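Note that this complex is displayed minus one protein chain, with the remaining chains in position.
For chain A:
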Amino acid sequence: MAGCSYKNGYANRLRPGFTGLLTAGLLALLSGAANAAWELNLQEPVTAVARRVYHLHSLLLWVIVVIFIGVFAVVAYSIVVHRKSRGHRAASFHDNTTVELAWTIVPTLILIAIAFPATSALVDMRDTSRPDLTIKVTGYQWKWGYEYLTGDAAGVKYMSVLSTPREQIENKAPKGEHYLLEVDRPLVVPVGKKVRILTTANDVIHNWSVPAFAVKTDAVPGFLRDTWFRAEKEGTYRGQCSELCGKDHGFMPVVVEVVSEEKYAAWAAEQKQELAAAAEDPNKVWTLDELVARGEKVYTANCAACHQATGAGLPPVFPALDGSKIAKGPKQGHLGIVINGKTGTAMAAFGAQLSDTDIAAVVTYERNAWTNKLGDVIQPAEVKALRGK
């Protein structure tokens, strides 16, 4: 990956030139070597399945290169030798059963030969049985939710959101090394363990993909799909949502941190402690300032992508909250939309994603931010009472 800043990267980019590129391309293709700046091949595999896919692709690449060269050597010979301008007279043959049978049967045999490794790699890829650890991955517009179902971290559950600052995307700041491929909280898994991933989605179809693991599975709302990987090497592996899921489809990366078993156990314990500490008293009475401060964080993480930090939205698809009828109307209506969403629009139901306190905080924030100075205070208990209605 290019580790340079945006400006340097841009300057370097034009340097190699086309001849250089072609030479580099041919050399790298022939030697199978990966060039860091001009990546020409699949990412370096870190699971057994990904390695099989890598080799299967290499095999196929050779097969198609040989076929291509074979066919177009004949064409090139014709073009050079059988030219009218060189006085070549046309033959008149137009059928030959032997040849025609041969070029039907030989490709069929080649295909059958390829089918064997292709089948066994696939069978391996789909075998999700006997996992050491199961994690549920939920796609949201536009972030990932991770929930550990088994193992040391069972019960741990959090959201993983793009952490690249807005200024970098808008070209107001130099781009970082992992521009668009970094998140606030990556998925953490132990090295060498078979991790089964269950995917689903909250709103539209997403796709959870990590090229280094050869994992790419749709997350379909209302259904569960599964896939698996056993990472062989510690490190950070990055992928992206691979199914168009709306406006910020390009901005919901997948980051997986593969750590040693000890580290993983320590991480799991820490997460569980934090979870216990964060468990809040649902009957606590909050002040307006506390709620607004917390609400702003919740808003930035969950609402600002569409409704914007300024509350102005992106009308008409993503309406403004600043001065909106709902944000300035009765509390119940406002809470209802946040909890249950609005069908037929991009407004998701946040009831399942956010705690009572978070919903109370964000709605309080929305009713007091910008020009919506209503002075309303909504307590978690009110949210709890409304749920399920």
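Here is the rule we use: contacts are C-beta pairs under 8 Å (C-beta built on N, C-alpha and C of every residue); 3 or more make two chains touch, one makes a residue touch a chain; residues count from 1.
In this section, contacts and distances are computed from a predicted model.
Undergrad: Can you tell which of "Cytochrome c oxidase subunit 1", "V-type ATP synthase subunit D", "Quaternary amine transport ATP-binding protein" or "3-isopropylmalate dehydratase large subunit" UniProt lists for the chain that's not drawn?
TA: Its UniProt record gives the name "Cytochrome c oxidase subunit 1".
Undergrad: Looking beyond the chains shown, say which of A:99, A:269 or A:385 touches the absent one.
TA: Missing-chain contact among the listed residues: A:99.
Undergrad: Which is it among A:214, A:321 or A:338 that touches the chain not included here?
TA: A:214
Undergrad: Which positions on chain A touch the chain that was left off?
TA: These residues of chain A touch the chain that is not shown: 1-2, 4, 6, 9-10, 13-14, 16, 18, 21, 25, 37-43, 49-50, 52-53, 56-57, 60-61, 63-64, 67-68, 71-72, 74-75, 78-79, 82-85, 88-96, 99-100, 103-104, 107-108, 111, 114-115, 118-119, 121-123, 125-126, 168-171, 175, 177-181, 203-205, 207, 209, 211, 214, 216-218, 220-223, 225, 238-251, 314, 316-317, 344-346.
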